[in-house]
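For reference, the structure is listed below as structure tokens.
For this view, one protein chain was removed and the others were kept in their places.
Now for subunit A:
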Amino acid sequence: MLGRGVKRKWSCLEEAEVVSEARQLVLGLCLEKLQRYQAGVELSLRRSVLLINTLRQIQEEMRSDGVGSCDVHPDSCLLRDDFREDVTVTCPGCSEGESPPELPSQEANGSDQQKPPAAVSDAVNAMGYLGDLALDDIFEDIDTSMYETSDLPSAWASGSLPQSHSTAGSLQSCLMDLNELDHIMEILVVETHLVGPGLQNGFSL
């Protein structure tokens, strides 16, 4: 016969599991929505901001609950300008060559494979506000209101990103593509800085 103490322990575990599952579900939905877009139509900034804030909140909760073996802190990544060079797609806790983690919404057993926060922060930043970067400083003296991007850089919005579906494989390849674009973006920004404002008009990715 089970003692009272054991019963309570089980219900606590169950509750934690339910919360964790709910968290994984919402996390998966967040990522899916951030990646979903319509080519040629600008994303709503309000929607993107709300999604990313929800994502950050979940990350925060997951971290404070001690979930996941990753040491990388997404928030510090976001604040560093050069984060794209340092942060890898998978976190140090997950070894190279392993199969990509399953998307939480697909599987019920999210406990083994945790979404690496680093990948999340990559997705967050790639889908977010990168278009604005250092251009503001370079072109301070020039009226750049026509050139300011609002959401995604034009090339991304025009369809160079693959349409995402709820599969881990495409999420991973999506993130890899985003990483490549990150690098290209970096090179272009550096080039602009070196060559000067005149090159701005000739850009196309």
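Here is the rule we use: contacts are C-beta pairs under 8 Å (C-beta built on N, C-alpha and C of every residue); 3 or more make two chains touch, one makes a residue touch a chain; residues count from 1.
The rule we apply is simple: contacts and distances are computed from a predicted model.
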From "enoyl-CoA hydratase", "WD40 repeat", "Complex I intermediate-associated protein 30, mitochondrial" or "Serine/threonine-protein phosphatase 2A 55 kDa regulatory subunit B", the hidden chain's UniProt protein name: "Serine/threonine-protein phosphatase 2A 55 kDa regulatory subunit B"
Hidden partner interface residues of subunit A, rising order: 22-23, 25-26, 29, 33, 40-42, 44-47, 49-50, 53-54, 57-58, 78-79, 125, 128-133, 136, 145-150, 154-155, 157-158
